[in-house]
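Just one protein chain is left out here, and the rest sit where they should.
Now for subunit A:
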Amino acid sequence: MGDFTFQELTSILAMQGFVGISLFSVLLLMALGLAIIFGQMGVINMAHGEFMALGAYTTYMLSMFTRTHYPELMPYYFFFAIIASFLVAGIVGYLTEFALIRHLYKRPLDTLLATWGLSLIMQQMFRTFFGSREVSPALPDWLMGSWMPTDSIFIPINGMFVLGLTTVVTFAVYYLMYRSSWGLNVRATTQNRVMSGAVGINTKQVDRLTFALGCGIAGIAGAAFTTIASTGPTTGSLYIVDTFMVVVFGGAASLFGTIASAFTIAQAQSILEFFISSSMAKVLTLLTLIIILMIRPEGLFASKVRK
């Protein structure tokens, strides 16, 4: 590291840190959906990455549509794309729960296989409809470029936008889960499904909406993802492992844990990536994670009560 001056090092740290924050944003959006679904139904959704890709492709389609038919709306389409990605992924999630998942409750291994199969099917569908080449939506101009607080630091605007979006979604999820009566239903069902039914909660409906919500958030992650990288049929599967790591490390039922763990993992990876190769960075992150999980098997922030 002797080749860098102090000023260069701070700049590198700041910029790599910000790359990490973009990664953190996407990981967090993915992990929120996955954690909600896993916490609520004990279903490990292997197709979660494909729901993200679905959101990304929805954004791509909408951008193509806007560019050919309403070019004057280009600066604004992205907001609609976020909503459309949420809706499309959410509706597909709802149908998936209805057609597939609800028949497999209490059979965790079978849901694992079934959702993995679903992920393969979805990947092939992406390949058939969009081709195997990676695509990128045409982004509005205001998302391009970067902000330069000093001569040597470039902070990309798309990264800041994604961070803002993630913050909004996280607060919305927090409000929904901890302040609304629907969230109370979800948390009660998470803890004791049978008893929730016996106090008057329609647990099956809660399941279906939760699954749809989790997939919808993955769709938003997809829309955000298009601003920082291009989308291919296998994009989702590249992110799913990291997302699982975030959920396990954070402790499944804790929103704050998910945020902290997404931040730690994303930052550790992107800062290490600059100094050592990216696979070594991953190895180091994973090793640290394993050691921490050996000491705290329930994750970083599992809440403690009498059992």
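General observations
FYI, contacts are C-beta pairs under 8 Å (C-beta built on N, C-alpha and C of every residue); 3 or more make two chains touch, one makes a residue touch a chain; residues count from 1.
The criterion applied here is as follows: contacts and distances are computed from a predicted model.
Missing from the rendering is one chain, named in UniProt as "Urea ABC transporter, ATPase protein UrtE" (options: "Secreted protein", "Cytochrome c", "Urea ABC transporter, ATPase protein UrtE" or "GntR family transcriptional regulator"). Of the candidate positions A:Leu120, A:Met144, A:Met195 or A:Val283, contact with the hidden chain is made by A:Met195.
Looking at A:Ala14, A:Leu112, A:Leu184 or A:Ala268, the residue that reaches the missing chain in the full complex is A:Leu184. The omitted chain makes contact with subunit A at the following residues, 181, 184-185, 187-188, 191-192, 194-203, 253, 303, 305-307.
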